[in-house]
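Written below as structure tokens is the structure these notes are about.
What you see is the complex with one protein chain gone and the rest in place.
Moving on, here comes chain A:
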Amino acid sequence: MASKNSSKEKSIGVVGMGSFGTSIANILAEKSKVIAYARRPEVVDEINTLHKVEGLPINEKIIATHDPEYLCKSCDTIFFMIPSAGFQEVVRLFSPYLYPYHIVIHGTKGLCLNLPQGKTLEEVGTISRSNILTMSEVILKETVVIRVGCLAGPNLAKEMYEGQPAATVVASKFNEVILEGQRLLRTDKFQVYGNSDIIGVELSGVLKNIIAIAAGALAGLGLGENAKGLLVSRGMVELVYLGNAMGGSVKSFIGLAGIGDLVATCNSTLSRNFTVGYRLAKGESLEEIMNTMEEVAEGINTVRLMKAFVEGTNMRAPITENLYKVLFGDLKIEEALQYLMKYPFSVDVDFL
């Protein structure tokens, strides 16, 4: 084993320099040396020579690399900030260089499908909890790292980049991971809360994307605040039920990562998921929207997986199910809305 007793403070690793990854790297660089991993060589060069990502200036102390081994050797704590679609692949790339002394914290709000080899979602139809992995479960499955945490909360990357005040949740089963996350991230403008229910916090960030798409659609239809209030609160109920069925606790869903994030994304044109819903309501097709978006809207995949999950259980999730028909079927948004208005919700809140 490599000697780990160097007296120098180790660097902090950031894997993935998308908008969120860049914002986190900037915050980290205020206190620590940061090594960032980017897959594309031109991004690495841009960071190392110009100290910029996609033309936007970043902290000069951030060094970039495309060598996973170098990053893992230089860092004890690593932040994975990659979209869920590429998450598993990148984790596998890093896996040979990760050891049990590493702490990994991720900031990805997505789910990963875990089917037996060679099967697709279309073939299987319905899925159960064991077929869905949250990102922390992907890390546990693919690597030997056990001290895993996640970041979630209302963290719109652009606002964070501008240095506006915000807060996040670091969730982990391990206190030491939470403390490490707080130590590294907390600044005057960035508050960091801890939560031990990592699954609940991850699911909050994931499931709220469904509601964000719906909120965008309402805005696109030109509906007002009453409708949005209705959607957010009904969406919350659905989120709690789905989240519970997936193993999260109610407490986490009504916290910063749940309600906090839901309010932020449902009101923001900066949110990608919101934008998807908005453009759908304006008449664009899903294909057109996906082709012209720079970064993925996690919510689309989430709707697909959760719909298959709902069918595998005996639950009803009207918003998710109807959104699925709009995204992947030929249901019109207006019709979906009508359906929701007629749906016999009788009780306001019955999960507390």
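Basically, contacts are C-beta pairs under 8 Å (C-beta built on N, C-alpha and C of every residue); 3 or more make two chains touch, one makes a residue touch a chain; residues count from 1.
We adopt the following convention: contacts and distances are computed from a predicted model.
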Which of "Acyl-homoserine-lactone synthase", "Glycerol-3-phosphate acyltransferase", "Gas vesicle protein" or "Copper chaperone" matches, in UniProt, the chain that is not displayed: "Glycerol-3-phosphate acyltransferase"
Residue among A:K33, A:H51, A:H66 or A:K173 that touches the chain left out of view: A:K173
Sole contact to the chain not displayed, among A:Y70, A:Y99 or A:Y339: A:Y99
Sole residue of A:L50, A:L115, A:V144 or A:M341 that reaches the chain not shown, by the stated touch rule: A:V144
Residues belonging to chain A that touch the chain removed from view: 1, 4-6, 10, 76, 95-96, 99-101, 144, 146-147, 173-176
